[in-house]
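Note sheet for the following structure.
Every protein chain except one is present and positioned as in the full complex.
Letters A and B name the chains as they come in the text, with residue numbers starting at 1 for each one.
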Amino acid sequence: MERVPILKLGDILIISIQVDLEDQSVLALQEDLADRVVSTGARGVIIDITAVEIVDSFIGRMLATIAAMSRMLDAETVVVGMRPAVAITLVELGLSLGGVRTALDLEKGVALLEHTRSTSR
Amino acid sequence: MTGGGHELPITSNADVVAVRQRVRTLAVDVGLSLVDQTKVVTAASELARNALVYAGGGRASVEIVDNGLRRGLRLSFVDEGPGIPDVEQALTDGWTTGSGLGLGLGGSRRLVDEFELTSAPGKGTTVTVTKWAR
Partner (left out) sequence: MTAHADASRQRIHDLLTTEEERVLQRWTALAKTSGEELRDIYQALRLAIGEGRDDLTDVRGLLAELSRERARQGHTPSDTARAVYGLKEAVYEAVESDGSADALRGFIWFSRLIDDLGLYTFEVYATARETIILDQAEQLLELSTPVVKLWEGIVAVPLIGTLDSARTQVVMEKLLQTLVETGSEHAVIDITGVPAVDTQVAQHLLKTVFAARLMGAECVISGIRPQIAHTIVTLGIEFGDIVTKASLADALAYALSRSGTEISTPRRTRIAVRTEEV
């Protein structure tokens, strides 16, 4: 089973999904991330899916769950780099990501987190 | 109809990934657009997972079809699980017996051009979907 590495940059955790994940790895990632948010006191989580070719309901649900979980742990989640074809498919599938924040790329994701923090304080 | 049939077992999470990859390779071969490739692979992922989660496993077959005008990809997912008592209801968004979101069947139907479901309680379920190249 593949384990997705979680990188830390300041108070932001960055996950970049590079491979076609099986469901078990997705569940493991969810748990690993929650642990890391608590242990590092991170205020933001960025999930980079630039390399992800499909997001089905399972991965979609993971994104929503991670966002909800992180919010509870006082960290904001941003999903970045969703491909157009993936976005069109998700809309057609009828899946909503439950208000997960999104940004075009990693850089804009970081900027979005900083902006949210500066306005909420 | 042309061949190229590939039978794939669905018995584990890793098999679902294998189905996705097989479908993507053939979708590229048959000339589906990038968006259509993504749609059919996503549908395959949903249906393969359905067979695994609700029936404990099954098998998938992928073949390239030709209707004289266009080429396409036909996928079949067969399981010997408990079956679906009310097919109409199962195709409604949000209906689920498992832990999913209930988007699997109805959602997959919207991602493909043809969708056929046969099922009866105790007799298992067969879902056949087709996506045509434009």
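Quick note on the criterion: a contact is a pair of C-beta atoms (placed from the backbone, for glycine too) under 8 Å apart; a residue touches a chain by one contact, two chains touch by 3 or more.
Predicted model, so just to flag it, every value in this text is computed and none were measured.
A.B. asks: Pick from A:2, A:32, A:53 or A:92: which residue touches the chain that isn't shown?
C.D. replies: A:92
A.B. asks: Quickly run down the residues of subunit A that touch the omitted chain.
C.D. replies: Counting only subunit A, the missing chain is touched by 79-80, 82-88, 90-92, 97, 101-105, 108-109, 112.
Just so it is clear, only the chains that are shown with their structure count from here on.
A.B. asks: Flag every residue of subunit B that touches subunit A in the complex, lowest number first.
C.D. replies: 13-14, 16-17, 20-21, 24, 34-35, 37-39, 41-42, 45-46, 49, 93, 100-101, 103-104, 106-108, 110-111
A.B. asks: Provide the residue numbers of subunit A that touch subunit B in the complex, in ascending order.
C.D. replies: 20-24, 53-58, 60-61, 83-86, 88-89, 92-95
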